[in-house]
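Structure provided below as structure tokens; questions to follow.
For this depiction, one protein chain was excluded, whereas all remaining protein chains were kept in their positions.
Labels run A, B, C, D, E, F and G following the written order; every chain starts at residue 1.
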């Protein structure tokens, strides 16, 4: 194991380690202050509660199993995104962890048997239409992996904006500290929700649409242009990123 | 004056014109069927009721006055778009026409003293924000020049979508046969209106915004992506085009 | 069933419903004015005559059948776009409706046995070339589903603009109140038609072409740039949107 | 004044208002549930603490003064962005409010004499270089207007990433609940900070740079592509939006 | 058969056709002057010598055979581009024509047994690399179908510009009246050739390349930016268009 | 003066120059074959007849005068493009040449007193609208400088395509061997003309338009997408390039 | 064999070759000075040490074998990029060369049995993540083929910038004269490394990412925008180009 910064300094103080060798160690591995700083302070990953995420698409089963196993050693929860059924079976057979597979979102959540964590915070996840549910589900899985309760409202497209007040009221009553709004096409749902809600909203543009701007560009641009305060965005189809951001916000809101 | 097609054929029939010369005439000017077809049938411009439009920006005062004067001979109403104050004064001094100048939209409407036309149809013009009023006004001026009554509702941004029902109700009661919706930023107002209204909507994206997509591209893409039926768009800031389209629709709707 | 707004207010007036509970109801479902407004006023969908449209591509047969069945309960006519043969067979076997399948346009129109509606209006649909016929057909199917007669003129590419007068003359005689012009490549046909016709034209750019701008961008830009009045556009390959817009215009023109 | 929803319903219950008239009122203004919902519940604006923002650029002094005065009636704090010196003087002379002008960021903050609000939360604002300070300052002004304490660290460009630990440590000790990172060029600072910090980070790309991607596009794309969790972005140079988002997060984190 | 314009006028002159009916005929088919003009003057297609071209990709064998057969009735030479082996076999079996199939360029040239035409002019076709040979071959096939002799120089990439003088000298001696230069990547060969040659050069950018700009955009932009006089371009991979243009030029140069 | 290749070889043959020195000379100046090849063969510039062109915009008067003077020594005709009035006066005062200044196109043509050249060939230059006349004029000036007669037809926009046959007929009778078509907006005129004319057409897209694609991109894309054979394009507003290409074609067509 | 320039001049000097014939030879092949210059001076390829590279993708086995065989005659080392297993087997069976196949990078290096070259220089190759290893490996293979020692450090993503000092220290101690940094996503690793390292850095953006800018554009733009001195870039996924550039630099650094 790596010596802690204090340990190393103690060794120097007590003459067990020469100054030159200590300096060399610090320089060679090169990450003392920042790394130490993070690690000793309980550990950034642990404190932040953001699990490791493995992008499964394009990885061989051997690669995937090896990476997941290594990550599980350091992180009580690991997510695999863009995973297919064969990969799920192989990972499930290879590691000792509680598995949750969500086929529509292609997410697999692995939780180490000893990986209990405190549950805290609520995130509301809204999807404009059926085809936005995949990205929304990825965001929801990330939130749950971070110990956050998720309340969902799918299929609340902008064509029926007058129907939003009900779901938003329910999300407020559920105590949602942040919202993720997944929307493709023109992405207007995110703007509309940000104009009505009083908690931060993460816009999650999805690659739903057709013709010019139809691979999510129109949705992304629309969200970037919004005049509603309290909206920030992640990249197209980046459910993992949207979920992590919303969960961080929601957890802090109840601390 | 050019002979009409029938006149020319009569000349041939009655031997006043040789076959070869008639053929040469038809070929040389080359536009008999389509041109005749339009002109003899009362004239496309007159029938359609679309006035001539002069884009004033970048034209010298001499050029502008000459073009306006020539257009006024054939068209009872002429519009100048993107006109500045000096140009307005010069044109006003030079031609014998009733003038209406709208500085915010930079439109000048000229109506020949003998240019009375039948008034018919109603168009509703909505603008999302203050900075969309210029383009909206250009559309309104075009509608009025085409003999259409205009009802406006400005500053009805998407941030207050729940406030739309009132204005839309009034536009319906006023008998609007088509709507123009001018919106910049993410352009969501056009989608929302098209989801609520039951008449055709012309989306008029404006170059209001900032950053990526902020010169109207986000608004245009958003309107193109909309899932609301009954919405078609014109180019960014093309108030003239939006007004002409809406007026054509609205006039036909009461015929 | 939801109480109507008047019903709810009557209940309050007559003491059957407490003020607080009424306010809660209004707030929770949150869509009283706009929703009521639409529903009580005969219903927007019914009045507008725009059928529900299901985008079939990428949906499982189970999903598709379920959605179509649910939509048919509320809408006498339902369209499926981008549908394949297996989906057509499955939907046909599962629902009680009159079916019309147009393979080239990949559209399936379902009409409830009790779904008779008044036929009104005429739309002309033009396609520049053979490869634009798919998008044009989608527009035509949408028009027909909205009770509008469709007159078509395919393969009238811009290379033979001098041949346009004939078809346009026929469309006029047929009483077309709006035109849809499907064109890929440089999309010039829409501009040319809008310069000749005296009814509103909906430009439908198609993803026909090659090289730079060849997936419909050149056609879309060209239509947006046109200087012909009376032309508005929908997104690339959006035949459904073009048809709905044209049908709304054409129906109003004969009211 | 508009009657509250409960007031209106009481009038109906007690016979002071006919059912039909009440229904008309609700429909005409069309915003009962959502609007009421927001207004009666103390008011979204007040609760959210987001002040009104006036984009001053391009507005005449008359327009600007009028808008600011109207906004100040409903909002205890009003911001003017992209304001110039003449506008500042004119607004200062016209309204009765405490003024704070920040020339580099071109922001003017107006606070009504009676506009005391509870101070809560801390936001850290970092700028990569000197030329990002304008956008960063806009974000900081927005945070302050929302009652949030701002701690800044400017000129911490990515070329010296090894110097980040110190400032980040100070921001943590100051209790920052959210960070805004303003960066142009390749925008890498936001990614790096999000990889090191344990609070949500708002990426604020700025239009600093040159050549391809140099108007902020590279910075925006880079932030959208980041693999660091806990980063969401606003549009290029949108300091107002970044500040509002960060302030909402930071305020909730101490509630 | 349609009457010629002179024929029709003679009928009018001699009383065999009423004036009204003649006007109707002219108007209905609407293409008298231009159409007549082209047809009577031997026919544009025949005079220009540009054969009909059928884009085979995506067409069913039935469609393709039908179109080719119809075209062969009016045009002594027909080209099929982007054709595959099955289509070649089917077309060959169905029509009575001399066939030439060039698999690398995927072109099939069909020549009617009676389709002899005068051979005239020489075009030089250069390709920068092996992967540009397909597009270059398409251009060469088009030239040959137009009765033009083709001299080729393939694999003369810009990396060896000092080797160009030899091939260019040979092309001059062969009497080339125009050059087609097919080049992908940065497309520099076209600029360099235009700087050295003294005949018009048609730049044919090809979709050879990788990364940013690698689908022919860099080549196209480079050719558009060239400072060498005597270079004009066609779209990416448009060998047919490049060949037609070069052949027109070369044929005229020896007339 | 540089020795000719033959001269140098003669010197070697006759012992006046050592082999090593000759090799050094050839290598050092490095352009023997190609350079010689061009120069000895009468000279590319002279043979091609393409005059030198100086882009005046942004050059100081001193720079401009110096460059023009140097060019005039080698080239009997020199063009200055994008020139302003001050520059015209200064150049006119400084050099001994016949001047022709065309203010609308901002072109100045200088012809050396001894610079008589054979006149040959005819080019037709068409402009779609008033604002395309500048680019068209630049092309015309280049043609004239190359000894080619220019016939113009301005203001023949696509809105009146049925009016094209007349002008095209006149251009044919004038013996035009190539056409330049300057068009902005959607650029359709070039496609239409190429579909009707039987000589090569050079498309010259102009930066006329508005909104998306309005700086000439839509016109350029449209011309690149055209399905009319016999059309090639130059870059936006590149009248010089269009003129040079057309003149080369037209001169060869009468040789 | 071609005569050397000196040989040819000697022939002229000694009367074995007529002046005219010598001039013709020089002109016809047209590449004397530059070509000679390169070839006689030991040969550019040999001196530069850049092996020939064959892009295998899309080539038939016959084509590939033929090209490789021909290249091996002139170049002691040949690389095949984007090669698949079948192609490797076929090439291996057909040529007499030492083979090295790297499947992850899809590179095959062939070395002629007599192809010994001096080894010189060290290049460090860094990859940000697992998915960048392919492009990095291509660069490494190119370096090795040029006789350069390669030291690699993979998986050193920017999320752990504080871990860079160690690897960079090792690369320095290994004497790396240039670095290649392969990175996708936002590409920040290249900027960060260039800010820390004191040798030239070649940025190699990879097509790793998602959403807007995710095919390498964001990485490329980010590297182009970097403010770190000593960084230049190649195109997306162009490992061959990055390796060649780095190897040239590193070899010169030890000369």
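The criterion applied here is as follows: a residue touches a chain if its C-beta (ideal position, glycine included) is under 8 Å from a C-beta of that chain, and two chains touch if they have at least 3 such contacts.
Quantities reported herein were computed from a predicted structural model and do not represent experimental measurements.
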Displayed chains contacting the withheld chain
A, D, E, F, G
Can you tell me which of E:65, E:97, E:171 or E:185 touches the chain that was removed from the display?
E:185
Missing-chain contacts on chain G, rising order, are 33-34, 37-38, 44, 47-48, 50, 53, 162, 164-165, 169, 177, 196, 198-200, 202-203, 220, 224-226, 229-235, 238, 240-242, 244-245, 248-249, 252-253, 255
Touching residues of chain D against the unshown chain: what are they?
130-131, 160-166, 168-169, 210-214
Residues of chain F in contact with the chain not shown:
27-31, 33-35, 58, 63, 205, 207, 216-217, 220, 235-238
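Going forward, only the chains that are shown with their structure count from here on.
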Name the pair in E-F, A-C or A-D that forms the same interface as C-E; by residue number, over half of the contact pairs must coincide.
A-C
What is the distance in Å between the mean C-alpha positions of chain B and chain E?
41
Residues of chain B that touch two or more other chains: which are they?
27, 29-31, 33-34, 37, 160, 162, 164-165, 169, 196, 210-212, 214, 217, 220, 224-225, 235, 238
Each pair of chains that touches is included here, namely A-B, A-C, A-D, A-G, B-C, B-D, B-E, B-F, C-D, C-E, C-F, D-G, E-F, E-G, F-G
